[in-house]
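Here the complex is missing a single protein chain, while all its other protein chains stay put.
Think of it as A and B in the order they're written, each chain with its own count starting at 1.
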Amino acid sequence: MHRRYTLADIAKRFSLKLQGREGVAIEPGTHVDGLATLMSAGVSQLGFFTNIAYRDQLQKTNAAAVILKESAVEDCPVPCLVADNPYLAYAKISVLFDIAPLRSSGIHASAVVDPSANVAASASIGPHCVIEAKAIIGEGVVLGAGCVVGEGSIIGARGYLHGRVTVYHGVTVGEDVVIHSGAVIGSDGFGFAPDFSMGGNGWCKIHQLGGVVVGNRVEIGANTCIDRGALDDTVIGDGVIIDNLVQIAHNVKIGNNTAIAACTGIAGSTEIGQNCTIAGAVGIVGHLKIADRVHITAKSLVTGSISKAGSYSSGTAMSPTSAWRKNAVRFSQLDSLFQRVRALESNRTDS
Amino acid sequence: MHRRYTLADIAKRFSLKLQGREGVAIEPGTHVDGLATLMSAGVSQLGFFTNIAYRDQLQKTNAAAVILKESAVEDCPVPCLVADNPYLAYAKISVLFDIAPLRSSGIHASAVVDPSANVAASASIGPHCVIEAKAIIGEGVVLGAGCVVGEGSIIGARGYLHGRVTVYHGVTVGEDVVIHSGAVIGSDGFGFAPDFSMGGNGWCKIHQLGGVVVGNRVEIGANTCIDRGALDDTVIGDGVIIDNLVQIAHNVKIGNNTAIAACTGIAGSTEIGQNCTIAGAVGIVGHLKIADRVHITAKSLVTGSISKAGSYSSGTAMSPTSAWRKNAVRFSQLDSLFQRVRALESNRTDS
Partner (left out) sequence: MHRRYTLADIAKRFSLKLQGREGVAIEPGTHVDGLATLMSAGVSQLGFFTNIAYRDQLQKTNAAAVILKESAVEDCPVPCLVADNPYLAYAKISVLFDIAPLRSSGIHASAVVDPSANVAASASIGPHCVIEAKAIIGEGVVLGAGCVVGEGSIIGARGYLHGRVTVYHGVTVGEDVVIHSGAVIGSDGFGFAPDFSMGGNGWCKIHQLGGVVVGNRVEIGANTCIDRGALDDTVIGDGVIIDNLVQIAHNVKIGNNTAIAACTGIAGSTEIGQNCTIAGAVGIVGHLKIADRVHITAKSLVTGSISKAGSYSSGTAMSPTSAWRKNAVRFSQLDSLFQRVRALESNRTDS
């Protein structure tokens, strides 16, 4: 089931140097069939060493070979694949051992494809997919089972939609995009005008007339939602990576290469810069501008624009609940405490 | 693709006054085919002006006409559609330009409909839908591709379920309800009795015997979950609007016209009043009562009942992580700080 490669082959493909410390025999023809951690790697698996904290694990590894930096060769009891950036080399090599099933091109008999849709011959359309009128499915695209691509939407070349992804109408997805199961792209933004005056009908829906534009090389996690714009489009830049269960509201713009971890929500019309890293469960309110290279720590709430690169946080530290309860009550008395301290200070000054 | 309307037609349909400041020529037969922001609107699009902060944009707009208040006519270089409530007028007009595909009535050949289900002739049942025994699908209902409607569940007239919505058995959905893709209505509430005594079997599932009742004119966002009740029903009132990725636990009751933004979670048996606005990523613990007209700000945790209308919050302000870290540590020492200040105060009093 797993594919096999020789050490020489891997070294050549990824421009790595195959070498070893004195006494380690290098056999370029040794076959490897997987990647594993230093501790669990067997004699047919590659390990990798990127964190000095695991140096003792390196010294005891049984891996067929280890991907590492030149400086670690002397600590390695087995052959080495020397890389300038071992973590990146590991990432690149990982594709060789991916066990995700290959999909053959063609349209499954149970898929429902509108005659006006344009599906590339090299695309693979899984069982029970639905492709609506005028949709365009690019070369080499894979749609897993049960995907829906709405009217006029475009999936760029080599896109991979896992099973049960929904793309509404009027959505443009760039090339080399991965979307995980359950993700919804192009649902209505949450826009309603209040109509609660006499004779009013309550919340009046604002029909969402914009679309969603997803750039190239984007990854979108499972059950993540990206709403269509109210008037203009919601825009996800090139190289953006988005984890599971993330909410991106209408007219949000995400700059290139920004990473967003799971459970984060970004409210309407907020613009996030490039190369930002948003940790998990962050909340960002609407209509803000976040500069490039901003990092937000986990579970923070961002209520104002951020104009300067750097790391930002909100929240409190964790403690045992019994202690926390006392401090949390005190939080509600903080402003008055400041006044009491000021009174003490002015008293001291007076005296 | 877009529909076109004359200014006169729009003025008449929505009871707006078509007028202009001196020197602006009004041509009632001018066609418009879209809505746009003041800055991006072209000569065939309507703009709207609702926020005085954008007055300079109004003064420079190229829109075919602008929806605005009487008082703004003098600032507008193009024809005006005068409304008492321009934002509401914009919302109402937006339906004219919605590009969502129209669905023709009938049941797609690939749908699986139990013979005992009752599907109105005017309903549109998309590809790969499943309608189980005794379910009732009302007049004009649209089920997008891949929806599942469980045994005995009811979708009221003119409901619009986008693709891949799941409605379990025993769920009643009112009229004019919109449900977005991936939403799940009627999944089991999270109810388990601990059975960890000697010979026990761990968590013993409490079968959830209630259903879900969704009122009229409700909107439910993508990938939102509404659990069925343990004994009685979970109830969503009329006119409630719910954003994406919201969790509503068993036996929650949401009052009419309450709005709930994305990523919010409401725990079991809590009752929310009418006309509340719950911002994004709010958490509300179980068994609480929240009064009418309560507003909860983003990412707050509500741990107690709220008996009075008003706005409520929890959490801390955001700051650079380096500063935040110091303050967060101090939070854990707050109670002791209060005692130190009290000591200082009593010392002052003593002296």
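By definition in this document, contacts are C-beta pairs under 8 Å (C-beta built on N, C-alpha and C of every residue); 3 or more make two chains touch, one makes a residue touch a chain.
What you see is a predicted model, and the numbers here were worked out from it, not measured in a lab.
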item	value
Residue in contact with the excluded chain [from A:Leu35, A:Ala120 or A:Ala133]	A:Leu35
Of A:Thr30, A:Ser124, A:Thr234 or A:Asn257, the one touching the omitted chain in the full complex	A:Asn257
Listed residues A:His180, A:Arg228 or A:Lys253, member touching the removed chain	A:His180
Touching residue (missing chain; options A:Ala100, A:Ala121 or A:Met198)	A:Ala100
Hidden partner chain, residues of chain A it touches	34-37, 40, 85, 87-88, 90-92, 94-95, 97-101, 108, 110, 126-128, 144-146, 162-164, 178, 180-182, 217, 219, 221-223, 238-239, 241, 243-245, 256-257, 259, 261-263, 275, 279-281, 298-299, 315-322, 324-325, 328-329, 331-335, 337-338, 341, 344-345, 348
On chain B, residues whose C-beta touches the chain left out of the figure	110, 112, 128, 130, 132-133, 146, 148, 150-151, 164, 166, 168-170, 182, 184, 187-188, 190-197, 201-209, 223, 225, 227, 231-232, 245, 247, 249, 263, 265, 267, 281, 283, 285, 295, 297, 300-304, 310-317, 319, 323-324, 326-327, 329-331, 333-334, 337, 340-341, 344, 347
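Just so we're on the same page, only the chains that are shown with their structure count from here on.
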item	value
Centre-to-centre distance between chain B and chain A (centres being mean Cα positions), rounded to whole Å	25
